[in-house]
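Below: the structure, in structure tokens.
Missing here: one protein chain of the complex. Every other protein chain is in place.
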């Protein structure tokens, strides 16, 4: 509710086009639809210009499907819908509502694509360190694409075999934003960050064992990166990284 | 050393313009100047397009001054020089070498501005939660400016008095990138992130006591932000946040 | 065993109404009933004026049922009985003893309501941040009600969509005590605390992943809240929050 | 900025009593005074009904004095002013502005009392475990008093000498709210919480060594209290505990 | 292998009663029997004067049975055998070898009692805080008994109902050693330690949730106990506590 | 306040020898002397049979001296007085009150010996791992002695030179209780515990650097000791270890 | 890609034996085979002179088999193949491709031995503390052997029965490298390190409970070892320890 919008509404009241109590009602009801267990923010997609997103984890299949239906029902909207951290049961429920829904079991992503337009200006490159990091990398890749970005990937280029990474200099240098996904010591973003000038978004993964502490080692490594163009998101948060990358790529 | 550059060099060898051993020497000597205690990377500023930066902490005043002199001596370069985490002693040493150097004691920043051109496309807004967060916010602000960005600030708008923040909706909505600086519970980026569509770079500060654990509470809060356009840098790392923000703002 | 009660007893002895050894026995046996595996404190409900509570977790269905029967058997008592962290098996066992028992599977609460009188002075408002926080919020809501309070809820009003919260200003301002339930960064109590003058009891939840560390991020956020009318209970402790809220609401 | 106030303002606009742009300005300027380094929230004291509070830590003596002067200057206001975490230098600066200011060096509290009216309904009792916990306990005591409460204290009643506590049953039973201050294992609130029916606010202190980890042991102990009427504030946060206690005591 | 024994052996060599290489062999083979996967220390029971103990956890039923058989086979030995952290499968395997073996499923203890003599001088009292702490308390109780001690228990006397504990003053005062078992905030040993002069061995349990961190809160509480006659063993280590208590009780 | 004492008092009331209110007064005033900042528990030394102890840390020299005077003034008492964690200033203040006070600067212990009788039954042996652990070991040694025990020490016998320890087998085997003081990896108690049958009290020290985390590594090592006759006290708590050892040695 | 190799290639280009673009292609394709989900580094075995290793964990049986087939297919190569952290399903898939594959279920190791030559100069001795540490010790033992080393083991020689270790002095003194595997307090490497002059590689295991924190106690103990010839690898990383030991043993 920023001041511009408030000003417009206040002017409408002054001009007699809206009664105060009606305006208040409008303010209260406009931005979301209350389903009891969730308040669906139809306004957000408009306000922030990206696809609708539903976090599948912690919701029942029925709840996810109900939210998806609400999003699909909105007139005039042609935005893509992304469901993250979903499973087969959620997909079955969603499939009934949206035939075109596609499920990516490795990353647990469901995508309902209604709009294939590329709106991002450049390419988002998703780089990951090991085979086990691919699920998180894929979540990032699919998120970036459904938000209207060209997105490429470069898998299994961990720093212990630095030549594998160095031989992709061209791909690195062409990306507008880079997402670096790595578990264990999380050193990849530092090396990548030193090779490029664009922003690097680091995603620690929970891959590893023992003193990796479920991704904490990678997270700390990334927060302490000696490359200064690196920022970090939560452990395994491929979605968040792609959301920010898309936001940057649309600037 | 990306593959394009390597290809060019290889072609020059093939064309007889360079001998292999000379080429190897060239490869080795080009990117940095070795001072024994430091290898100054003259190449980086060219490669990454921003001001030269010296981390003052952990270096003697003489070392900092010597690196600064090396940077100033390079012919043709007109880039700004930024020294972070400096103190009065470092400033005295630098002042002798660079008369125009300016010291900002609150944030410990020394700036040698040789070029006032604004090259960033939009405005970087630095928002901070409390009065005690200002030193970190100022580091971010000065870094953003010396890297060629328009940068504004909004101080003391913590979430416990949410109206103070909401009344700056216009400033928030005009920024191209937002840096959010907060200690204690680190909740500011979540609120700001929900109000805007642009990338928000969160800087946890070590402000607080007890269970703030020197910024850990704020760091964790920001990593778990329910606003998905938020990324995070290290505790008190105002410089890093501005470096990324500038990188984004120059895209 | 406070000194007033001791004095009364001592006076009864002096007056010859009680023999010393009998008095000692009485002191020893009065406050609880020893079942071997548990000492049921019949005295507590009298002393503290709220419903009887049994923590289901870590007890067998038979043990829970046995304690419940003991509570139901006490003559003259009409207090409600609350069983927390229960499951279907416990409910089956309890149902046999108390027909009126009701089970709320989402929150694992069993309620045996024998007294519907509202004894709390105002309204306890339970506010929660996300859909996944609802189980903990519901535990708080049901606890508040069975302890004789009017209790309302406001779900899915997380700070990343601050307008959803702000549009419930009236509900917030009418509450006598507010319980704030949030996982992830746990920022909700800071925002709510800044909007109201009444006490806010914050409940961190284990909702989240990665660096949420099972609720630690939310817990630390709440302990460091910049709103000073916020106190905190253990992670997922909806019962405890409501117990304190009820205690405040009965003052 | 709750919806009632917004409605009133909207009605004033509808009635022609206010122009929309003026109303917006009014909304923006009313609640605080911007000093650059701080936004003083004059509105808060009105909104939340307690004394003005300045956190001394992290501010210069001049800054504290400037904020104090701003608070003292406000016409019609007779509210008390409390400065926490202050030292002798801050006191000197404040003394020049407010002759009646009193400094309590043990707890670092400065109090400017302009109003001695008791507005709280009952007594707030501050109980502390050891001699070293007294500074935090005193901060709580002084805060409670300056916010208009009757407040008493009970020092050095740690649980290893349980009889010292038990002999104060009368004081415990007369309090309307109890603040429990303890370091080391932080067991006091559990024992006190079991003896009374009123809310107990637990303050862990950083007193201890080794595995006390600066108050973490006490904090965890209190969060896990087996007495369910206990809530917790940050380590050493005597002020916060008293602020909540006062809020409860004014209900 | 203390120096006395070495001297005896050296003297035997000097006296021609033993050849050096034989003596070395003897030294090497005496103290244990090598089973490949385990070196059973027959010597320990002699050296340390208590029952033979097998940790069931991490061993297969067959391995446990094989070790038990080896212990039972030793001629002349009448010592009791204790198997901790066992389950039904281990019990079946052991039962075949030792008919008199008894299984206590709550604590996972198997006892093979061959000697019921009481050798400890006084009584070991096991005190536990809540019903959920009983499994650990029982492990301690059974261990104490099989090691030849009189052992009693006092269950469900947590500090939030301090009167339940205080009414057992006689039992407390008669014990020669006290074992205190508690989860959650782990406050019980501090209170008990303050009431008695004998050594108190504190056992934190993993009972609790959220910020109990699997017993860490209780562990820290006990390490920071303000009662100075308290020492601590590992989380859930009822066996270890009883082993030390027995060692003390046999002095 | 155990039940025996209460019964005696109750009988005195019944017999008319005491009025109830007088009895209550007596109960309240007997066990300690209230100095405002401290409640000196004269009763404890009687109840627990050891020397009076004052923790110097966190108290002013004047406060320590005042408590010491109170202890010295008590008629008929000839108990020793021990002041731990003291410094030169505290010693100066105490010296004025007690001429015979002796200060041990390495461990910060002040001892006022009024009674040199040996009341402990055997010898307490203090074993420490490295030269840097000596201050903590000395605190243990002096505490053990002033509490009436024969106490010996064995310094610099860390496990990396196991022969240094093994050659003291005789001393180890003669001790009735052993205190093991070690920093770094804290392995000494495991080795010592395996060599003897008596109780071993392990004291982790904060000696070390880096991943010793101020004694945490040693603490965890000791809690996980594979020798089952080991219990643990807080980091650097030489006093506590000796207090328990003395308690055991007096059984 | 070290400078020697680059120089050779550059010289080949100068000599006309290679075109620059072909050289670049060669550089890019030589070191690994890209399978999409993995980039198999055929170059590494040549470069580092040991067996091929596949980490089974986090890969599907099909993926592991596909990588194994790729390694087996390479002409002229006779190197052994090691698959770690495998299970029965992986073994079934691998067995189809390599008949000679052997599975060791205790440690989850699959070995495909094609070359039994002993290339290491001395013996690698694997020492472990308890029966539960054997799986990790076996992983180390099998890895050492398949990499061409003589390797022996010494199991169940924990420090609480120090004589069991001391009687193996000859084996200890003959080893060229020692791997020490221990959980709980992780003290074994300190004792072993003090007895020998060769490098000791310590492997903490996740064996233990409570305050062992899944191997953290052992890890910290080993990092703080007072024996200075000890280095440490990750918790449960038997493979890594043997990899380094083999690397040392081949010097």
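Labels for the chains are A, B, C, D, E, F and G, by order of writing; each one numbers its residues from 1.
Here is the rule we go by: a contact is a pair of C-beta atoms (placed from the backbone, for glycine too) under 8 Å apart; a residue touches a chain by one contact, two chains touch by 3 or more.
None of these values were measured; they are calculated from a predicted model.
Only one residue from B:77, B:113, B:171 or B:206 touches the chain missing from this view: B:206.
Contact with the chain not shown here comes from a single listed residue; of A:61, A:120 or A:186, that residue is A:186. Interface with the hidden chain, as seen from chain G, comprises residues 1-6, 47-50, 53, 121-122, 166-170, 172-173, 176-177, 195-199, 201, 219, 223-224, 228-235, 239-241, 243-244, 247-248, 251. If you put the missing chain back, the residues of chain F touching it would be 130-132, 134, 155-157, 161-164, 166-167, 207, 209-212. Residues of chain B that touch the chain left out of the display are 1, 27-28, 31-32, 36-39, 41, 44, 57-59, 63, 204, 206, 214-216, 219, 234-237.
In this section, only the chains that are shown with their structure count from here on.
Of the two interfaces, A-C and B-C, the higher number of touching C-beta pairs belongs to B-C. The two sequence copies chain F and chain G touch through a face in which the numbers common to both exceed half of the numbers used overall. Work out the mean CA point of chain E and of chain G, and you get 38 Å between them.
Along chain B, residues 3, 6, 130, 161-162, 166-167, 195, 210-212, 223-224, 228 each make contact with two or more other chains.
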